[in-house]
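Report on the structure given below.
After this line comes chain A, so read on.
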Amino acid sequence: MYRAVVGVGVACALVIVLVYEITRPIIERKRSELRERAVMQVLPGARSSAAFRLTDEGRFESTSSDDEADNLVFAGFDESGSLVGLAIEASGMGYQDTIRLLYGYSFDAEAIIGIRVLDSRETPGLGDLIESDAQFLRNFEKLDVRLTDGGDALLHPIEFVKPGQKSEPWQIDGISGATISSQATADMLRDSAGWWIPRVRPRKADFQTTQGEQ
Partner candidate 1 sequence: MSETSLWSIFVNACLINNFVLVYFLGICPFLGVSEKMPTATRMGAAVTFVMLVSSVCAYGIQALLVAIDAPYLKLISFIAVIASTVQLVEMFIKKMSPVLFRALGIFLPLITTNCAILGLALFQTNRGYGFAQSIAYALGAGVGFTLALVLMAGLREKLELAKTPDIVKGTAMALILAGLLSMCFMGFAGLSK
Partner candidate 2 sequence: MKILGAQSFAHGIHPPESKDDTCTQPIRQFPFAPVLAVPLVQHLGKPAIPVVREGQEVTRGQCLAQPDGFLSVAMHAPATGVIRRIGLIPSISGKMVPGFFLEPFPASTQEILEGTACDPDSASPEEIIAAIQSAGVVGLGGAAFPTHAKLRIPEGKSVDTVVINGAECEPYLTTDHRVMVENAADVVVGIRYLRRAAGASQAIVGIEANKPDAAAAIRAAIPDGAPITVEVLPVKYPQGAEKMLITALLGREIPSGGLPLDVGALCFNVASTSEIGRLLPHGAGLQERVITIGGPAVKNKGNYRIPIGTPLRFVLETVGIQDDIACVFLGGPMMGQAVSTLDIPITKGTTGVIALTRRETKGLAEPKQYPCIRCGYCVEACPIFLNPSQLGLLAEQQQYEKMAEEFNLMDCFECGCCTFVCPSHIPLVQHFRVSKAAVRKMRQTA
């Protein structure tokens, strides 16, 4: 009786492995294209990207792009191969569910220079304005994330303010009618940047050494 099950099982396993092996290269190519596109979007000017992993010693080392670890950052490079900045993932609870987004950090500007929502289930027409509202996205053209002199925290943690009240470069203007989603975005960025920037900034060199490899 078990012969039949085992037989079917073996056949199934074969089929799965076969399909997996055939589709894997295609899927991986698409994935990296997708990621590349996202990175380029949050790092205007970038033309290629590479993944880096934060090691336990606090260094960054190059890793394969399908690494599923969660301590990854992506470096973006322009045509000449020089570093444009880093793309970092952040996530947090929004209005309806967890929002995941990618933001671009520029070493030169010491600022966040772009964001892109990877995943959200916010209300269409309200919460999803964080992806499309031009006014809101303008907050991220140059969002100040300078570090303190000690280099271990943001000089001005990112602040959320009511729509139209932005007066400092580290403030984020909310979206009227979607206060919660836009505030969640700000909170996410503040926490994530406060954690990552002090770690990546001193190690800018780690990213430049591998620029040729991508």
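Basis for inclusion: all candidates are chains of the complex that A comes from, given by their letters.
Heads up, the rule we're going with is that a residue touches a chain if its C-beta (ideal position, glycine included) is under 8 Å from a C-beta of that chain, and two chains touch if they have at least 3 such contacts; residues count from 1.
Values in this document were obtained by computation on a predicted structure and should not be read as measured data.
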Which candidate touches chain A in this complex: 1 or 2?
1
Which residues, counting only chain A, touch candidate 1 once they are in their complex?
12-13, 16-17, 20, 70, 89-91, 93, 95-98, 180, 184
